[in-house]
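This is the structure I want to talk about, given as structure tokens.
All protein chains of the complex are present and in place, except for one that has been dropped.
== subunit A ==
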Amino acid sequence: MASIDIKSVRKNYGHFPVLHGVDLTIRDGEFIVLVGPSGCGKSTLLRMIAGLEEVTSGEIRIAGNRVNELAPKDRDIAMVFQSYALYPHMSVADNMSYSLKLRKTAKEKIASAVGNAASKLGLDPLLERRPKALSGGQRQRVAMGRAIVRQPKAFLFDEPLSNLDARLREQMRAEIKKLHADLKATSIYVTHDQIEAMTLADRIVAMHGGIVQQVGSPLELYDRPANLFVAGFIGSPGMNFLEGRYRLSGDHADVELVDGTLIPIAPRPSLEPGGRVTLGIRPEHVVMGGTAGMEASVDLVEPTGFGIILHLSLHDLPFKVFTLDRDALKAGPKVRVEFPGKHLHLFDEAGNRVE
């Protein structure tokens, strides 16, 4: 197990930059999730840590040693691929023991390491099978098994659950979490699925456009998103945004929306009165059914079983509400929505959070 330090790491493909200076310190035993939309550079960063991509500039250290120039095999890391990348002509046992055999480990040691990993992952009855005789979930387990037999310094996961169906993904997510609690291995996990990010991570690294947007615990990102990107990316359904202007009258502050509605907020001394701001509120925090608040028309009602998502038009802009109240299914063409002040997020003109 080891810590990983990433210092102003950049990556260009030709003249095209994909990572603009990433700084990140991963503590020993920490589970870090890199999350972001496609093309944000999260996989590139992971592959650079693995040694599969060259580092254009900056420095990566694993357990204090600079690894920029080291080949993947000398970095002592294990990686789980999205496609599993199992060796199709080898049995499950051979797949898992390949790395140990290459390191000339003693036969008894290999057998016990493979046996331990197999029983941990429930692969005992499958050891003699070939990957093509396995289901997607079983292949995923073999890929994990191949990673854990070696007891490497760190585990890297590249969207390992993307090829599984929803039910299996949920199950494997829980197993990965259990496995991490058990092994306490430093792990870096790349995903575009924010549920995986929220449930698995000790800390989430939200990335966008090759830049780290925010690093923090899952609830920190959910409760106090650093900017509009993180606010919109974390949470499902996504946060609602309303544009307006910051108004200050005495010790009382409001956001004036485009139609002139005033939404009272706590004063933000750092903001200039009259400046453009964006107000954010999560669909689950909107209060419906009162007599106060703004009127919105109902476009669509989506029951999810657990709750109900209402797609509304507020000032002709899409607006979503999530509620557990089944009466919402019978909502008329118009509803009134209110925004409780403690759940409002405020972002300045540049899109950064203002406290």
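Here is the rule we use: contacts are C-beta pairs under 8 Å (C-beta built on N, C-alpha and C of every residue); 3 or more make two chains touch, one makes a residue touch a chain; residues count from 1.
Heads up, the rule we're going with is that contacts and distances are computed from a predicted model.
UniProt lists the omitted chain of the complex under the protein name "Sugar ABC transporter permease" (options: "nitrogenase", "tRNA uridine-5-carboxymethylaminomethyl(34) synthesis GTPase MnmE", "Cytochrome c oxidase accessory protein CcoG" or "Sugar ABC transporter permease").
Checked against the full complex, the candidates A:102, A:166 or A:292 give a single residue touching the omitted chain, namely A:102.
Remark: the omitted chain is touched by one listed residue; of A:73, A:184 or A:252 this is A:73.
Listed residues A:63, A:85, A:168 or A:257: the one in touch with the omitted chain is A:85.
Contact residues of subunit A toward the unshown chain are 50-52, 71-73, 77-79, 81, 83, 85-90, 98-99, 102-103, 130, 132, 146.
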